[in-house]
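Every protein chain but one is kept in place in this view of the complex.
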């Protein structure tokens, strides 16, 4: 129901209130990290102040220097909060009811960052590549493989970049890549990804011949194409060892090869781009209106 | 007819003084608001719909009937007779959908009268399940056109958005015919209570798994069917899913969870736990609901395994085509 026209909401608009209720800082008792344990008999957790000796380890005072200043402002805060609470009592509300406050340990800042959503917990590129690795719907295995790939990248030496096959502009220096494997793999895939694909339009060249038309690709499509090329190469490679870690090792080796410019995937990209360039005249082609 | 034509003005008169008496601050707030004055026209065409009370009266009579025939022998003085022949009660009597048309016109009239009242935003409107076209047709027994019914519903929904404290009581009866008999939105789940030892029991379901999670203030210990998280779920992804509600709100070190989960596979069990723990957590801290919703922990995922159909190999797969 709309809160705007409630009685209490109307009262909040009254000018006699010292401060607006909504702009009130969170209650002090909520900010102090005191917990009651399941077996403790003392159930009140609203003690406003805790001596420093009783604070749990790891709890640090954020600013010990400005202690005096803080104390002063804290005092003011306390007074205002007390007034707020009195006001709430006058409205007929219980200020210590957690249902009124709604939280005990402070609220997370909204909107939550994207990786905090259960369905978007991994990086987008990583998710896409994982799904491309997946066979027979075995997502769990694909995720394990992807984790192994990233781990391989983390432990492999920094790549030596071939200047004739440059990475994407703006990519970090090679020495920074291994410790950030997600960037590593993203840059590898994006660098080798084709910009266009060549679409053969059946019968458009006349005489039943197909006409090649270059078509731009979206980022996701580009990545897919590049990773499929990499997987094609990986399938033909022999594995050095045995066991379940071998497939991810081969994929990771190929990714390193891509970044170092040794991979055959680059040739595929150049070939495709050449083909698209030679077919660029066909960009003006317009399909004739259909006759029935 | 004449008296009924006055009805709308009396209805409006009924609204204004009362609103003035009770909601003075509101009046100031909505000074720009202009309520209609009394209807100016005193004449009425036969196509003009009567007031809403008329409509209600006909509704009560159920079947629309022609007026009784005029017995000329009874009439002594002809000067006060306005019609020389029998006139139907409803002006829509000769149309194909008299009952629907009556209600449609009545709603239009209400729209004309109250359409400028302030409305609340769509999120704050009381949710109502309106009748579907089929249900409405069955009720009135007429072939109502779909497009007409949509227009009618549009008016109703617009009127329904009028601020609840300004809504004239006449609306209740006006909308009654369009409301579904069973209102699913009036079913409210029982609030989860925190018991005497401080536990909140949340229940979650996903696929064919059911999870019951007792959430209690503590220091981050999680036991699922008596096992630790690592023993209960071999996959780290599933372990994360299970405690996602606590993780997303930074409360993993502030609560303990003791859960029972049964049925289904690992993914189902883990995500059933997500929902169960989120519900238990919301019982402790209701203000976390928006955060939890953004973390994807509040919505029950209703997808189930699709059933197998006859003539198919699986739910959708067709048998291999063989020429002979």
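Of note:
A and B label the chains in the order they appear, each numbered from 1.
Everything that follows uses one rule, which is that a residue touches a chain if its C-beta (ideal position, glycine included) is under 8 Å from a C-beta of that chain, and two chains touch if they have at least 3 such contacts.
Here is the rule we go by: contacts and distances are computed from a predicted model.
In the listed set "Small ribosomal subunit protein mS29", "Trm112p-like protein", "Proteasome subunit alpha type-6" or "fructose-2,6-bisphosphate 2-phosphatase", the entry agreeing with the UniProt name of the missing subunit chain is "Small ribosomal subunit protein mS29". In the complete complex, the hidden chain is touched by one of A:85, A:141 or A:154, namely A:154. Here the missing chain is touched by one residue of B:107, B:120, B:243 or B:259, and it is B:243. Touch with the chain omitted from the figure is made, among B:230, B:262 or B:315, by B:230.
Taking the complete complex into account, A:123 is the one of A:101, A:123 or A:260 that touches the chain left out.
Although one chain is not displayed, chain B still touches it through residues 219-222, 228-231, 236, 239-240, 243, 247, 250, 252-253, 320-324. Residues 56-59, 115, 121-123, 126, 130, 143, 146-148, 150-151, 154-158, 178-182, 236-243, 245 are the ones on chain A that touch the missing chain.
As a working rule, only the chains that are shown with their structure count from here on.
One simple way to say how far apart two chains are is to compare their mean CA positions; for chain A and chain B this gives 36 Å.
On the chain A side of its complex with chain B, the touching residues are 1-2, 4-5, 10, 35-38, 43, 45, 98-99, 101-105, 107-108, 110-112, 116-119, 121, 140, 143. Only residues 25-26, 120-121, 124, 126, 163-165, 197-198, 216-219, 235, 237, 240-241, 244, 248-251, 254, 256, 274, 284-288, 290-291, 294-297 of chain B touch chain A when the two sit together in their complex.
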